[in-house]
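After the structure tokens below, expect a handful of questions from me.
A single protein chain has been omitted; all remaining protein chains appear in their positions.
== subunit A ==
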Amino acid sequence: MLDVRGLQKVYNGGARQVEAIRDLTFTLSAGELVCLVGPSGCGKTTLLKCIGGLLTPTSGEVLLQGRRVTGPPPGMAVVFQEYGRSLFPWLRVGENVELPLRQKGLPKARRRELVTEALAAVGLADAESAYPWQLSGGMQQRVAIARAVAFEPEVLLMDEPFAAVDAQTRADLEDLVRALWHKLGVTILFVTHDIDEAVYLGQRVLILSSSPTVVREELTIDLPDTRDQLHTRGDPRFTALRTHVQEQIQAAKRGLPSPSTAGDEEA
């Protein structure tokens, strides 16, 4: 579904070259929910922008359903961390959700239908005529999610979407993402710096190294598919997985080799 192959991104800032991403390769199957964690400053956002076609990689490629991504692909939607800047303050909630559909050239009746459905799906059916800035932060991010859902993407990219909301809202939004994912069967790549969030949400967790970035480990989250804030987070398996990811991130920060590549380097 989504293939990232040998992705490298070097920023040329005058005389100084910064290699944000060295070599990233991973695959998402259709309908998967994969979380991407890494130490802060490891180029998560750069990676996401490359996948979303907003940045051109220095080398390597991103394939969406076998087609190479050169610009924003039509079957992909992005939810940004900065909901306040990503939603247009001059448009009402409903118009914000509708704008990408208008660009898609959908007939008005179908657009209305999708907007209503998407807002209902995120629990904001009655906020359609409000302006985004009249809503709380969590509600604004719900609008941004509704906009992505209404777009009917095959792949949904989420760039630390809940980093700027409070803990209780974040828990609600995490459950919302799981529920929408189950309902829509969309492929989700969820970027976060929050280890608990990554383990709680994902079927798999990709742990990145610190910059210049490579994939340090791919971890399958063998927790039951039905998850809830109370029991899943209390599960000993959840704690074990979280501790493992935490160790890997700590090791990545100190620049220690990952378990998978350690053997190679000694040999």
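We take it that a contact is a pair of C-beta atoms (placed from the backbone, for glycine too) under 8 Å apart; a residue touches a chain by one contact, two chains touch by 3 or more; residues count from 1.
Note that contacts and distances are computed from a predicted model.
Engineer: There's a gap in the complex where one chain should be. From "Germination protein KC", "Ring hydroxylating large subunit", "Nitrate ABC transporter permease" or "DNA-binding transcriptional regulator, Lrp family", what does UniProt name that chain?
Structural biologist: "Nitrate ABC transporter permease"
Engineer: With respect to the chain omitted from the figure, which of A:34, A:47, A:77 or A:145 is a touching residue?
Structural biologist: A:77
Engineer: Which residue from A:136, A:168, A:229 or A:250 sits in contact with the chain not drawn here?
Structural biologist: Per the contact definition at the top, the residue touching the missing chain is A:136.
Engineer: Please identify, in ascending order, the residues of subunit A that touch the omitted chain?
Structural biologist: Residue positions of subunit A that touch the missing chain: 49, 52-54, 72, 74, 76-78, 80, 82, 84-86, 88-91, 99-100, 103-104, 130-131, 133-137, 140, 147, 151.
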